[in-house]
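One protein chain is absent from this view; the other protein chains keep their places.
Lettered A, B and C in written order, each chain numbered from 1.
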Amino acid sequence: MKVRYPLFQIIDKDGNLTNQKYEDKLTGDKAKLLYYHMTRIRTYDQKGVALQRQGRIGTYVPFAGQEASQVGSALALADDDWMFPTYRDHGASLTFGADLDRMLLHWNGRMEGCLPSRKKNILPASIPIATHLPHAAGAAMAETYKGTNNAAIAYFGDGATSEGDFHEGLNIASVFKAPVVFFNQNNGFAISLPVERQMNSETIVQKSEAYGIQGVRVDGMDVFAVHIAVQEALERARNGEGPTLIEAVTIRFGAHTTADDPSKYRDQEKINRMRDEVDPILRLERFMTMNGMWDEEWVKQINAVIKDEINTAIEAMESYKKPDVAIMFDHVFEKPTWTIEQQRQNLLRVGGRK
Amino acid sequence: MKVRYPLFQIIDKDGNLTNQKYEDKLTGDKAKLLYYHMTRIRTYDQKGVALQRQGRIGTYVPFAGQEASQVGSALALADDDWMFPTYRDHGASLTFGADLDRMLLHWNGRMEGCLPSRKKNILPASIPIATHLPHAAGAAMAETYKGTNNAAIAYFGDGATSEGDFHEGLNIASVFKAPVVFFNQNNGFAISLPVERQMNSETIVQKSEAYGIQGVRVDGMDVFAVHIAVQEALERARNGEGPTLIEAVTIRFGAHTTADDPSKYRDQEKINRMRDEVDPILRLERFMTMNGMWDEEWVKQINAVIKDEINTAIEAMESYKKPDVAIMFDHVFEKPTWTIEQQRQNLLRVGGRK
Amino acid sequence: MVMSKELAESRSAVKTNSLTVIQAINNGLNVMLGKDKHTLILGEDVGKNGGVFRATDGLQEKFGENRVVDTPLSEAGFVGAAVGMAFNGLRPIVEIQFLGFIYPAFEQIATHVTRTRTRTLGHYNLQMVIRAPYGSGVRSPEIHSDSVEAFFAHMPGIKVVCPSNAYDAKGLLIAAIEDPDPVLFLEPMRLYRGKREDVPEAKYSVELGKGKLVEQGDDVTVLAWGAMMPVALTATEQMRQHGITCDVIDLRTLYPLDKDIISESVQKTGRVVIVHEGHETGGVGSEIISIINNTSFLYLRAPMERVTGFDVPVPLFALENDYLPTPERVSQAIRKVVNF
Partner (left out) sequence: MVMSKELAESRSAVKTNSLTVIQAINNGLNVMLGKDKHTLILGEDVGKNGGVFRATDGLQEKFGENRVVDTPLSEAGFVGAAVGMAFNGLRPIVEIQFLGFIYPAFEQIATHVTRTRTRTLGHYNLQMVIRAPYGSGVRSPEIHSDSVEAFFAHMPGIKVVCPSNAYDAKGLLIAAIEDPDPVLFLEPMRLYRGKREDVPEAKYSVELGKGKLVEQGDDVTVLAWGAMMPVALTATEQMRQHGITCDVIDLRTLYPLDKDIISESVQKTGRVVIVHEGHETGGVGSEIISIINNTSFLYLRAPMERVTGFDVPVPLFALENDYLPTPERVSQAIRKVVNF
């Protein structure tokens, strides 16, 4: 299967071009854009882990190692496209346009942070694994129904491929030729379960055969390759050629969440040692350096901007007005039912927790 | 995909041998055994439709056209193997050893008829589509756990492949190399939906790729081919080579159930016209005739035996003791809970319906 | 018999047709597809076949394959796809072939259909209806006869509706489709082809969350819905002959329950009999009892009685009429609360 679906790569881990075909696309501007976003979400991710350690937010889900997959894919979307992320894809959400302070609020258990954006079509991170894949199919079908040219992308992990909703989502999308990209980040683990025991198939991409759809296996540490693979898939989608299943082969550098201890089930030391070698951001840096695109000044500058942006967002998050118990009652239905209204009043009468 | 998975066939519709490799296996005895069982379940099936018309049983599910698939597969099983049929696979159940009167009772809405056999491991027909596929995986895993050499077979239709449980069942079976055969009867329709709109894949068998398991596409109107394909799959299963997905390409000659009117959604006349040409029993008859295995006397004799057997079973079914309301209460738990006991007593006090 | 205001109106000037429940539903769908291009129907066999009960008969022919969509056999898939469509401004009406086949879509309903509005503080609302025939008594195979409204009445974020007659069927269905929130619309199979009723040809709606007083009496309040309405009415008719008169209320919406109509009646009669075919333990009846306990405690003159399906899997059809509440069991319960 790895023969039938060779890993699509444009630059290797040392930053060398391995695929001449796309040389033209690797402009300095593009490289910088990708670099900026990867750096931005990496900084945010590190801050997320730190904030959790300091008890300033709840359990946090780090995505370090997956920046190329998340940034490369998110930047391929057009403004009106639809994004269906999981709990680990806030890097992608931020890149596509989610509000930084909202995302942080979410890690603080605040319902006000659940919706990533009021402008972009970014759905709240899906917690029940794979349940959002049929949504992406449906949102995409609705675009066809309305005769527009927009597409959808759904993010999910290797573990998600075992759920029935993965299967039903891809099957329905394939039958209706929905303009949707199923973007799998195969980071090798579903919490503690290695992908080799998640499935008996050699690759995830070969699952595309079950639906008669296009499948692409891409080096998920190569931001160019991801970016272009997703662009091409979106183009096929917009052209009425139906969905694509993309397997981005990547690595979760850290724990499943800040509540997880990966050393319980894998050789975390080994991963820590090889990190720099395979790091997607360093890979791009090597490429940029080799191709005269590296600009130390610019890097300093964006780092400062990013730091600023994130610190401002943290401040905003921490000075956000206290949670109002009413919001838990006010949005269950357009108009609260009498039961909800009564319960709300009762709670307010007792005073709730202050 | 039809290239990758050519249709496995041994005799064609005119009864000609098309696959020399298996010539040795096509003995007169085997042919007669297969013929006997196909004739038996066909007779039973026709009786089922008639009984329903006469109001002597409830809605009936005919399987005419699928006899080769059901008989060929069922006769491949060993005594201690496990069978997981659907509502349409009573032909297979009967062939494997289900009690005829029990099966009829079941069509009469009698709970006493739900369990096909007290001797063989034949599970009650699964009504919620595809839910029994994980059961087959689990029963097979239990055989491995116990270190036995038994296997399981699960029956399901083309429509069933769209359900999440199909996917989850096959994935789990593949991961644990469970000794199970997933036997799909692709009869072209799920009630009114043609298989081309059930899925976007050209074949069902190619879905095996998703699980890295063996896939076989077989002519489901050729009882020899089905029989041998299932035998081989069971052998692989017993040898620890894991599950196989078999797609038996067949035709549902009649309605989905006696409550269905197929002319609403397909050219039923056309199917009626081509029936004899593709009939699996006539195909075997042609083969037997051409190869000097046809024995008119024997045919008469088995027909008489079958008629007798079925009539006796119908009598048994119709003279079965009246349903006892207690059985609805008595088997929910080993010991009824107080709620159930109380409800039971209340009902008996009011008298229930007599 | 009290004639409801709606019904009285409907019988005056407006053009009506005499329809069965299933025809009224078909008519309601027809009206709404015609009215709103964002409305579409999804489900198994809803297209050419017109649904296994013919609820969508003729609609694909009239509105096309984009508006009446035959889906793969995939309840989680097409309920999930409907959620995605509703995110994106469509108003899907999903048919589940039988309520017992809603279980594969349970996760979609429990985690997304019901929670999206709250999760996004109202940014996304899912204007969608899930229709499902429910209940026993029509000699269906196993799992085809479930009456599990209680699961959904316990899920915050979805309304649960169940008509018992053609007029309400169309009116409630239209109200459900127009409701900005998800609605589970339960259709009593047993009444699909029963009594015909005059149903206005035009669009009209019956307000969700409101029960209806169908028969008036003094001694007992009998509460039922859907296919249990005729059972309740047969019993109360018999009781009337024995001098016991009942308020019979068709609840029509099971979440939110019409607290006011219930308490008003109970505070008059002081005696309650609830009839439903779902299992007794944890059925909607238990919530009704709890509400009455809350609103009308001092008015009660006898323990409230439930006449329900039993705490057993719905049996195959040879015993289905033993499983189901009967007029005899209801009468017995009425006598019990009267003689307490």
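The working rule: contacts are C-beta pairs under 8 Å (C-beta built on N, C-alpha and C of every residue); 3 or more make two chains touch, one makes a residue touch a chain.
Please read all numbers here as calculations on a predicted model, not as lab measurements.
*Asks:* Please identify which residue in C:97, C:111 or C:125 touches the non-displayed chain.
*Replies:* Considering all chains, including the one not shown, the answer is C:111.
*Asks:* Please pick, from B:52, B:73, B:131 or B:184, the residue that touches the omitted chain in the full complex.
*Replies:* B:131
*Asks:* Would you indicate which residue among A:17, A:49 or A:193 is in contact with the undisplayed chain?
*Replies:* Candidates A:17, A:49 or A:193; residue touching the omitted chain: A:193.
*Asks:* Touching the absent chain in the whole complex: find that residue among A:59, A:289 or A:312.
*Replies:* Of the listed residues, the one touching the omitted chain is A:59.
*Asks:* Just to verify: which one of B:11, B:251, B:328 or B:347 makes contact with the chain not shown?
*Replies:* Of the listed residues, the one touching the omitted chain is B:328.
*Asks:* Extract the touching residues of chain C with respect to the undisplayed chain.
*Replies:* These residues of chain C touch the chain that is not shown: 100, 103-104, 106-107, 110-111, 114-115, 118-119, 142-143, 148, 150-151, 153-157, 255, 278-279, 281-287, 289-290, 293-294, 297, 300, 302-304, 306, 310-313, 315.
*Asks:* Where does chain B touch the missing chain, residue by residue?
*Replies:* Residues touching the hidden chain, for chain B, are 82, 111-112, 114-115, 118, 121, 123-124, 127-128, 131-143, 145-146, 152, 164-165, 168-169, 171-172, 175, 327-328, 330-334, 337-340.
*Asks:* Which residues does chain A use to touch the chain missing from this display?
*Replies:* Counting over the whole complex, chain A touches the hidden chain at residues 58-59, 87, 106, 108-111, 113-114, 127-129, 159-160, 162-165, 190-193, 197-199, 259-260, 264-265, 323, 325, 327-329, 332, 337, 339-340, 343-344, 347, 350-353.
Note that only the chains that are shown with their structure count from here on.
*Asks:* In angstrom, rounded to a whole number, how far apart do the mean CA points of chain B and chain C lie?
*Replies:* That pair's centroid distance is 36 Å.
*Asks:* On chain B, where are the residues touching two or more other chains?
*Replies:* 162-165, 197-199
*Asks:* Going through chain C residue by residue, note those that touch at least 2 other chains and give them in order.
*Replies:* Within chain C, the residues that touch at least two other chains are 72, 74, 76-77, 104.
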